[in-house]
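Below, a portion of the complex is reproduced, with chain positions unchanged.
Going by the order they are written in, the chains are A and B; count residues from 1 in each one.
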Amino acid sequence: MLSFASDYEEGAHPAILNRLCDTNLEKSPGYGTDSYCSSAAEKIRAACGAPDAAIYFLGGGTQTNTIVLSAMLQPWQGICSASSGHINVHEAGSIEACGHKILALPSHMGKIHADELESMCGGLFGDENHDHMIMPGAVYISQPTECGTIYSLAELTEIKEVCEKYGLYLYADGARLAYALACPKNDVSLKDMARLCDAFYIGGTKCGALFGEAVVVPDPSLLPHFFTIIKQKGALFAKGRILGLQYDTLFTDDLYLHIGDPAIAAADKIRNALASKGYSFAFDSPTNQIFPILKNEKLEELADKVVLSYWEKYDDTHTVMRIATSWAVNDSDVNELIALF
Amino acid sequence: MLSFASDYEEGAHPAILNRLCDTNLEKSPGYGTDSYCSSAAEKIRAACGAPDAAIYFLGGGTQTNTIVLSAMLQPWQGICSASSGHINVHEAGSIEACGHKILALPSHMGKIHADELESMCGGLFGDENHDHMIMPGAVYISQPTECGTIYSLAELTEIKEVCEKYGLYLYADGARLAYALACPKNDVSLKDMARLCDAFYIGGTKCGALFGEAVVVPDPSLLPHFFTIIKQKGALFAKGRILGLQYDTLFTDDLYLHIGDPAIAAADKIRNALASKGYSFAFDSPTNQIFPILKNEKLEELADKVVLSYWEKYDDTHTVMRIATSWAVNDSDVNELIALF
């Protein structure tokens, strides 16, 4: 059946699979000490303009968020996040399971506003009883957000300024970063991310890899003994080369910068088609996720024709659904989908 | 350079790579709800004679040990393990990081003895102050052990009897289980494992998979809400199908039962050759790991010819090294290695 349920339904970019096959019986040392990992790290440093950055390859997004944030924070610190942030809703309490409170900010289509962050921090650090309370130690954002929206460079810079004022680290979840980088409306480059964030990750699982995420830490002294923490949290792959090889491929000839292009083109086509048919959207998202508001009867009609993702109830007669395109989207599926509306 | 450093130096069994390529652009639902995972689980249940078992696919050994053991235990419980157990030495304190004490037993070439387990449990449960102390809740063993030795069915049964006497779960780390199953001296089948253990895992990373481990829980009620715990610990793969497909392949036509055969044959050949040249061994290991005691001058001589793993200092003039063969070993490498001694 037709499916636009998510961007992690297919396998990997063919270039990755080909290279896995070509190098399969090579022997390489374990735990990320192989030449694929070092080559991939070098290419990522170059793409980020961050020559001193530490690069770590992990297995998935929740794992990455949990390990980086818990390593970044002290026991008396919490994390500011949009209430809709993935860590606050859909990661099974992983942050709290590591001992840290999430300090929820209003979500504006997935984004936080710098002035609300400023207001929260001013209130908390200024509270007479602040030493009986959890103080923010870091800010979590996602680029693009869970709602498909993107921070502009100006917005990101404003957030960074609040972080600097209060001594907070800025961490960005880039699970779908390729779809921001491929989006014409985006003005935040990898170099901007590396300049403004204390850590962020370049998503692989949803962006053409079999699996994997690459953490970029521009100033490696931020996360001392991070290798051991990765091991302790069960996130160190014995065959690290499998992750290294995938990222080395994704960062050869700027593949990662363009791997999202077909997804963005398809999403634009779908969005325009639905808009012209009179559908409205829950979020004004310019990336690979589209959130149409559908009548419940329409939902029932679609049920045996296409798989979409349930997002949330809109009102008693309408539902917000998610349509996601991926790097592997094909034109005939897109046309078939549009014809259903 | 020639390397016998470990059994995770190569990629995956070709049958796995071929199938990954063949199915690459198929779409499948996420988080292990796909048909590959369910097919693999069904085949594993059949191979284990455990029709009701829950099967979970995870990413690596430390992750698996940590998640299963921490889910298995209550806050007031610890884990009995050989002092040489992987969880006690080389997993960066992952068990303690989840809050549990490891109660170390003497290691007899990697194995624990049932009578010493009995004696520890009798002492602890019988102690007047036992409610000020950590009581054992589970026993950790590895099959084969870190020293390449294997438990006999009789030994495993004796350990199980002590577990039942004191209400302890028995958990087996099967990182290299294929190499026990392929070993002619082994008399413990997958069905025995499923009958005697409350949980164990069937190692993939070191046994022909790109990565991955399959947890078998014969009575699923032992680990309620385990899916959420996996997610919380960052171990849930969005593209679960990549793990499912690998295990479905490994359990088609008994591939897993025989994938270790070449490794065992090669190890026997190396062991015999070294023994006949007068070398002795630190452990009497019948599986794919060999632990020769080498003069330090010999080590220096080998240094630029072959990569082995350092195991431990034997005395001031000798060192124990580890030679590991894998499912992908080839004859010419074996001959080349033997010629170096």
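Here, a contact is a pair of C-beta atoms (placed from the backbone, for glycine too) under 8 Å apart; a residue touches a chain by one contact, two chains touch by 3 or more.
Keep in mind that this is a model prediction, so the values were computed, not measured.
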Identical protein chains in the complete assembly, only 2 of which are shown: 4
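The criterion applied here is as follows: only the chains that are shown with their structure count from here on.
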Rotation angle (°) superposing Cα atoms of subunit A on subunit B, nearest 5: 180
CA centroid of subunit A to CA centroid of subunit B, Å: 33
Footprint of subunit B on subunit A - complex, ascending: 3, 5-6, 8-12, 14, 17, 20-21, 23-30, 59-67, 91-94, 97, 205-206, 210-211, 228-229, 231-239, 242, 307, 328
